[in-house]
Each structure stands twice: as structure tokens, then as C-alpha cells.
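Notes follow once the structure below has been shown.
For this depiction, one protein chain was excluded, whereas all remaining protein chains were kept in their positions.
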């Protein structure tokens, strides 16, 4: 199977061990990812960000094929039982393709609001439930494969370097999504040099004599490559994932789902509501079948229907989103951004809402987005030099040494546009 | 308003006359385009082809801003009444943004199958119906604007060069979609040099003394630019729009909609069917509101529901599409591709289906895709030389002179995969 | 050895068989290519076209590594004695790197003017002369290697597919120079999809049972890739290699060298003249050492010196070139471009020069540039279909079928700018 991909160019799965990808692609659960956008509501900020989890899953699997090539180039230095066998390669490929298969519509959001399970849990369930296509395909290849792939997706494997290639500071998921999100949004800062980075991979020092080593970076060639990879991540957070418009849309959708849930719990009939959401709203146990039916189209159709419900709050919020009359944001800096200051600011804003006749629980909120600049505390990347010296990345890199442990945080109030002037006035120092 | 766009980079609508774009973008009918993919089912062939008509509409409007810049650079050579005034620029911008606003889900397909109106008719209706947001925005700016924009979208305007910029051999629609489809699919052959092409535009010879001239190409600098633009179009047809997988998916969806319509006409209840489709199936007059509710999500949700209907044909076709068990194709060449030969081949294939117990009307079909290599018969592009000589493009261009009048045609049988071996055997010479 | 290259990204020569590249790169004759620009005087038309034959040589060798990878992927279908052994790979790599090592300064031009040998002859001589570094490196690896590489550079090898990979319709030289020249000039039309093209290579039908097959194109995936490769070539000829400014500069340099030669033959002393040029002017036998000392800097320094010689013709021509007061061109079309018409036009122009007091042999010329659009007469590319059918490219390709046998020709008069008005007036129909 060969495919054209705008991010990686020519994507091919033609080796014997890559057949697993071709088979899994036909699974209903994987095909479903065609209907779930990678970046949820980001297209409100970046109109071209329409790419789906399906193309990302293929991309991650393809990056894994290239990573495996590199590993095979360097693993003759390991004892034979620590090398990447065909079986292990197959697991790694399946894990790369399926790592996000459990995502619901609008991703992270959905699971927070409706009190459902995390997508990781759903991924595991899809892999292990014998009614799914992915389970069937894996089991047909090897009865232990579903369990092994589920473990690997969760970052557990006897070879640390494979475990971290699926879930680590530098993993195939991140390699693909940074490039793909950059390509789709047009944010050029998210690009980095994947070929050079893969070429720079080497093995680090194993935790003990009994274990295989983790992946590390070759000190002669790889430092700018890994620097630019980690900076690309930081830029994408600043520019895309923490974009104020995206955060505002997410806040609005949260409030829409909250409201729908409350109405459903109260017994109100909401036409167009997908079965899965109705079940969740009743705190019922959503079935796997119901969950699989929840995709972006299901939610868009529900929103379209909810626009005409009698409840003015729900109908109103949906109408705002559909015509892009979005909530506004006000970023807090300095004193106002401290844990204490932000709560004070929220109180002030809620007060404004109250006085203007808006429910402060719905029309005002505090949104805090944060990530670590160099998040390798759990999986510290090391640099290996020609003379055998091994040093932590943050020590060697001029740039990253200055970012280690630093937290990138954006603190904002989110509120209905009608409240903008009042809130700005009230918050002016 | 400034936006990031992966195709054009920095997209801005900041001039006074461009305010019309900013206002129209909030219209419900324009926002709806976020939920209609530009290439329908092409993502079955190119997994990343998820881009929507919304980003294309913005792109076309942006190309119009750049084209207007160029026109203003050269129009001082025209009498003042033939120049691009602010009012005309506004019309052109609105027409560029709204040229496709009437599209239904899965585009061209939809209108063919359900006997509905052409999307051009819907575009006109949306512009002129006083219940729509786009109508309201245009009318508020100028009561005659809805009608003028509708005319311009249809290629009619007192300035031929503006009319053809919206709808012609070289128009802003095509400029954007070739680049955007190339960017999204990864098919590099669709790229051309837009900046150089715009810089090469000049005025040709007016049809009469009373009329303004059409757009033409500057003979000193522009020939390779227009050649590569027209070749890009040809490549995109060969590679993307006529791709066998895409054509097969379209055939399948056609059959699904045909079947659904037949069942609905017979009075069968199909849960999940959008109101608009039900109306169309009854040959009823679909309302504008119903039409606006028809978008890709509505159709995906309908498909999901139809998968579980008792009718095995409908349910079966949907299941095939959802798990990507697509119909196969067999391309006809030479004798078999002639008008006569292709019908004979279809008969043979239908016979195979009949014998194998498959309904030949549904499981076998003949698919003919064709386009002219240089389709400027209606709008012949001319080349203007420094000494004033004007010659047709096909005469001047080494490449295009050899393509003029040539018809690019792909003729294929489409059929259920179960019939592949039988049909291949039966058709082998 | 790994290198960064703006055309291919990460260039590596790390396999055992690629060591030959690393060794040859240190040869004095290869290092000399750093001082010879790939496109001669093209930087007068494209100011960024400063790239050298050195980077092109590396690029061609790198394309060969990728081509060899593809060949090894498909050659298990051949009898073992027709496969790409390590020895043959080494030859192919050396031939790719060294194919242009015999070029003199300003390339083709130089050999025409000074009656020297063709660069192919010099390449052979450098490979076989035991005083050169390249000869020594090759011989150290295997005494027959100099001869085998020389033969392969000339397109002769027991494996036709390797012979044509070094010198054929689709060879590594062309693959690299089209991309590199496009990259350096900014002419985007010269790009094509190398990865996809390599992936599309397969074996064609051998000329006889005893011989290995030539390279062919896979009919399922490769047609647009090879089409766009051949169109890229055509565009580069139209845009770059036949550019009027470049042709005019070449004409001027030709006249400068002619004049210098005449003066030297007459015994005039021209300070700054490189030894090699002096020898050639005396019709003497230039030594290999003298030839190796001829590079672009040697010629530039000579030009700088000649600017101050007493001969006003030579000094004047050099001064024009140095301050970019270039000769003008007048392109002939239609009747005037026919073999007869162009000679008439030349006579007219010479007449104008004569009357204006300019030597018509120097200040007026006829420049004819021509190439075949699809130049595979000697090495016809075939397309192989999955069912085994083999058809000529020109039959299968909609585009190329219409270009086969067509000759792209640009006919121009070249003359001193002082003569422009007179010649234009005299030639106006």
C-alpha cells in the first residue's frame, strides 16, 4: 500500500511486517477516525485546520516505520534479545496506528464534560473487546497481540526504547501531529527536521544491566534537531493549542454540553440527541456501540437540532457558536495571573455578569492553559557523545537549558461579548 | 481581519472595501460551508483531503484581493468608466467568497442523484432570498448588491475582465482550488506560480469599442506561468478528480442515495433521514431551510442510521462504504473505450453480475470522466506582446498548442469486488 | 559521511559501498568542481544561480544511492547474475559522482570556442591518466575500476539499466540538475516528485534473452511522475537554459574568447592569460595539468586583466560584460524563423551593423537553441502494466503523446545594444 501524504510525501506500508497496518486500516473503529477532526474546534481560529485523526493515525504509523528503520540500523550494538524483532515491530506499528483510536468527538473536551471515561480507557477497551474489528485483526495475527498493543499504547513494553517511541518526550505521535497541525494551520513555526532527528537517534544508558536502553540523541549531529523539535512543540502550544479563539470555542461547547446534560437529567426531551450522550447524561453505562456512533457529525447534527429547542440558554449558546458570535477573552498578566489574583478577577467578572442579568456560571469563566516548556521530567532525554559521555539534554543545549522546568501558562477570563466593556472597566488597574 | 492560511500564508482583509468579506463570513450560510468538504469523498483516495468549502471560499476571496491589486496597477490605461471602482471591487470580493455557497453535501453528486436543483441555482436563491444572512448583509450595503453579486457569480458583469475573474478559464475559484487541493492531497503536480501569474496579467482586446477588455497574458513574462497553471489543472484531473477510488466511492454513494430514495418513495420509513432528503424523495419542493440543514454531518449521520435498516441492499452498501470495502474499477482502453465498445463492455459485465446473483443496476456501472485539456473555447486566453501583437494562447505556447481541443477521458467499469475475477475474465481480449 | 543539502535534505554516504564517494570527494579533480559553476553565465539572468558542479556531483551520487535502493528492491525478480552487486553499485556511484568531472569553466561554451576537446574526453582522460587523484583512488580499489567507470560514464555497461541510470532519458544527472537548477534559480516549474518517480521504477523488457532489462515505469503509479519529470525538463529549457540573457552572455563570452585567441595567435601578449588558454590559442596540446588549472576564477581573473589591454575590441567586450551592458536579442517567429528566413534576417542585421560601423562578425549573431520535447528516441521509456502489458510512454501518456518528436526551438538575433533600433526597424515586416 502506498499513499500520498502532504506531510510525509510518499507513505508506504509494503514490508511484510507492515501488513498489520493495511489490515487494521479497514477496521470500522479506525475508519471512524475519518469523522473526528484532529484539532476539534481549532478551525474557528485556523480555517484550514480540518484534518482528521485518521490521517494523523496513518502519519504516526509511517513515522514508526522510519523510526524502526533507524532502530534496526543501530540495534546490532545491543544483545540480540533486546533488538527489534518482526513481532516487536508489528506491535509498535499497531500501537502507533491505534494510539488514539479511543478518541471521542472534539477530543479531550468531550470526556471532561460528560463525565465519561478517558480516551485512553476507550482505546484499551476497543483493543480488548472481542466485538471490535481491531481486536479481531490483532487476535487473528496472534492471540496475545491485543493485550500487548494495549500495554504498549500505555507506554509499557519490555524494551524501554519502543515504549517511549509510542509514548514519550519524543514519540511518533508527537512527531506526526506537530508537523501535521503545522501543515494544516499554516503555522510554519511547528516544522522541524524529522529526517535529521531520526538520523540523530542512538541508544542511551540502560537503567540496569537487565534492561534495554532508552532512545538518546547523538551529540555530534542531533542537538539542533532535538532543540527545534521541542521548540516547535512550544510554538504550537503558544500559537495553536492555546489560541484564545480555540479556548473560547471549547468553553462554549463545554457549556452547551453541560446545559444539554442538565436538561436531559431533568427529563427534558432534546430531539437529535445521540443515544450515547443521552446515556451519559443519565449517568448510565454507555456501550461500546453507542460510543463508536459518537463522532463529529453526530455532534454537529445534535447541535443543529438543539438550536431549535425551547430552552433559550441551550438554543442561544448553539446559535452563537453556529454564527461565530464567540465568547471573548481577557488575558491576565502579572499580579492578576497569580493563583490568588485570577480568582479575584473571576469574582469581579462574575459580578459584572450578575448585574447585567447573565448567569455567571455560564457566561463567565476562568480558562487556564499550561504546559511545561521541556516536559521530559518522566522521560529525560540524554545526549551521547562520541567519547561515550552521556549528559542530560538540558545541560548540553544552550536553548533548552534555559527552558527546563519553566511552565508556559496562559490565564484568561472567557465571557459573553455583551460583558466585554463592563469586565474590562472593572478589571482596569 | 488577518488569518493564517497554509496555501496563501498571510491572508488579510483590512482595506475598507474588504469589510464586506468580514461581514459575510459571519453569515449562517457561509459558516455552513465549514461542514462541507471541498472534495467530497476524495479522502477515501487521499486520506488528508479533509479541507472544506469554507477555507476555499476564504482563499478565493483572498486571490480576488490580489487580482484586484493587479487590475488597479494596470487599469489606468483604460477609460475611467471601465476601471475597478470600490463598488465593483466589493461586488467582485463578495462574488469570490460566495461563488460556491449553494453547494450541498458531497457536492456535485448530491444534486445529480436526488433530482434537486443545481448548486448554482441554490447559490442564486441564497443571495436573493431575503431570509438569508448573506442577502441581508449585501442589501444593507446596497439594495442592488444581492442581484449584482448573483449576476457576477453567474459570469455576467459590465466589465468582462471582472466577469471572467469570477468565472472563466483563469478565475479566482480555480486559482485557489488547484493550490488548495494540491496542498491537502499532497499531489505536488497541482502547484503553479500564482504570484508570477498575477504579475503577468494585462488587458486584451475588447470585443467592441463600447466594452471593457478581457484579461490577457503579458507575452514577455507570462507564458510559462499560464502554461503551468493549465497543466496543473490537467494533472489534478488525472491524479485527483478522476482517481479511480474517488470515482468508485461516488458511484457507491449514488447507489446508496438512489436506493434510499426508492425506499422513501415507496413509503418505507428510514430513521435518521434528514428532512430535506425526505422531501426530495417525495419530489416535494425542498425549502431553503431544509436545504441549509443538509451538510456533510447530516449525511454521515443518515448513513450511520441506514446501516441498520432492514433493507439488505441499502444496509449492505452503507456497510461497504463505512469499512472501506469499495467497488473495484476496470479501466477501458483503445477499442473497448470507444462509445460503442464501452457499452458492449458494460453489457458483458452486467451479464457476469446477473449470473452471480447481483442486481446489475446497482453492482455494475460504467463511469466516464472527461474534461478538455485546454478549456478556453468560451473564454479564449490571448497573449499580448510588447509591440502590441495579440495572439491566441494555443498559438504561442509550445505546450498548449499541442493540447488545444484534446479531450482527457477516463472510461471505467465499476463493480462490486465479488465480481472482479468474473468481469476481468470475461473482458480479456 | 552525512551532509546537508538544500535539494535532497539529508545526504548520507554511510554504507560500505558508498565509501568510494567519500574517498573520491578528496580528489583534487573533484574539489576543483567547487570552482566551476553549474550554469556558467546564467547568474546574469538569475542572480542566485551560483551553484557549482561540486554540489551537483554530490547530488547525482546521492540520487544514485536512492536509485540503487530501488533497484535492489526489485532486482530479486532478475536472474542473480543480472543483479546490482556491491561491485556494480560502487561503479555506478563513482560514475554518478564523476560524470561531469571533465568540465571546463563556463562549460559547453569553453570547449566550442577554443577548439579544445569535449568535456567527455577530458572526463575519460582524468579517469584513465595515472597522474590524477581520481584514477589513483579507483585503481586502489580495483585496477579495472578506472576503465569500467569511464565506460559507464559513457553509457556502456553490461547491465542496460545501470548504463541508462548514468546516461539516459531518466538518469541521475538529470534528476539532480533539474531540481538543483530549479532550487537555485527559483524557477519553480523545474520541480518534480523524485521520491514517487523512484518508487515507480520497474524493469522493462530486455532486448534479448541474454541481456538484462532496461528501467521502465510502473503503469499503476508512475505516469504522472514521469510526465512531470519530462515537463520539468521542458520548462527548464524554456525558462533557464534558453533564456535570452543567458544566451546573450554566452554569445559575448564566445566573442571575447575568439578575439583573445586571434590576438594570441597573432603573437599579441595578453597579460593574465592562463597557460591553458595560451596553449590552446597556439593550437598546442594542452596538458592535463594546464586543463585542471582552468576554472572559473582563472577565467574571471583573465577577463579582469583583458579589460586593460590595448586592443579596443577585446577590452570593450569585457567591459560590457563586467558592467552588464549586454547584447540585446530579437526573437524570430513564423516565416522569419525558418532556416531560410533566419539567414535573411541575419543578413539584414549585419547590414545594419556594417553601416553603423560595427564589425558584423562580432557585434551581430544568430543564436539557435533547440531541444526535443521528449528526447527518448535512443532510450525509449516504456510503461509496464500489472497484467504484463508493455507500452511506449508516448502512447500511454495523454501529455507526452502530444509532445513526442516535437522540437522546441528558439531562434534569435543577438547584437550590440547600439544596433537595436536599426535592426528592429529593418526587420519590421
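Letters are used for the chains, namely A, B and C, taken in the order the chains are written, and counting of residues starts over at 1 for each.
Basically, contacts are C-beta pairs under 8 Å (C-beta built on N, C-alpha and C of every residue); 3 or more make two chains touch, one makes a residue touch a chain.
Just so it is clear, the structure is predicted and the values come from calculations on it, not from any experiment.
A.B. asks: Quick one: say which of A:69, A:335, A:359 or A:406 touches the chain that got left out.
C.D. replies: Going through A:69, A:335, A:359 or A:406 one by one, A:406 is the residue touching the chain not shown.
A.B. asks: Which one, B:177, B:196 or B:330, makes contact with the chain that was left out?
C.D. replies: B:196
A.B. asks: Hey, which of A:67, A:231 or A:263 is the one touching the hidden chain?
C.D. replies: A:231
A.B. asks: Which candidate, C:89, C:187, C:332 or C:345, sits in contact with the chain we can't see?
C.D. replies: Touches the omitted chain: C:187.
A.B. asks: Even though one chain is hidden, which residues of chain A still touch it in the full complex?
C.D. replies: 188-189, 191, 193, 224, 227-228, 231, 234-235, 238-239, 373, 398-399, 402-403, 406, 408
A.B. asks: Can you list where chain B touches the absent chain?
C.D. replies: 2, 4, 9-10, 12, 193, 195-196, 199, 221
A.B. asks: Quickly run down the residues of chain C that touch the omitted chain.
C.D. replies: Touch set of chain C with respect to the missing chain: 3-7, 9, 25-28, 31, 34-35, 37, 43, 46-48, 50-52, 54-55, 58, 133, 183-187, 293, 295-301, 304, 322-325.
Criterion: only the chains that are shown with their structure count from here on.
A.B. asks: Chain with the smallest distance from its CA centroid to the overall CA centroid?
C.D. replies: B
A.B. asks: What's the chain with its C-alpha centre farthest out from chain C?
C.D. replies: The most distant chain relative to chain C turns out to be A.
A.B. asks: Taking each chain's centre as the mean of its CA atoms, how far is chain B from chain C in angstrom?
C.D. replies: 43
A.B. asks: Compute the distance, rounded to whole Å, between the mean C-alpha positions of chain A and chain B.
C.D. replies: Going by mean C-alpha positions, chain A sits 33 Å from chain B.
A.B. asks: Measuring centre to centre with CA averages, how many angstrom lie between chain A and chain C?
C.D. replies: Spacing between the chain centres: roughly 50 Å.
A.B. asks: If you look at chain B, which of its residues touch at least two other chains?
C.D. replies: Expected reply: no residues.
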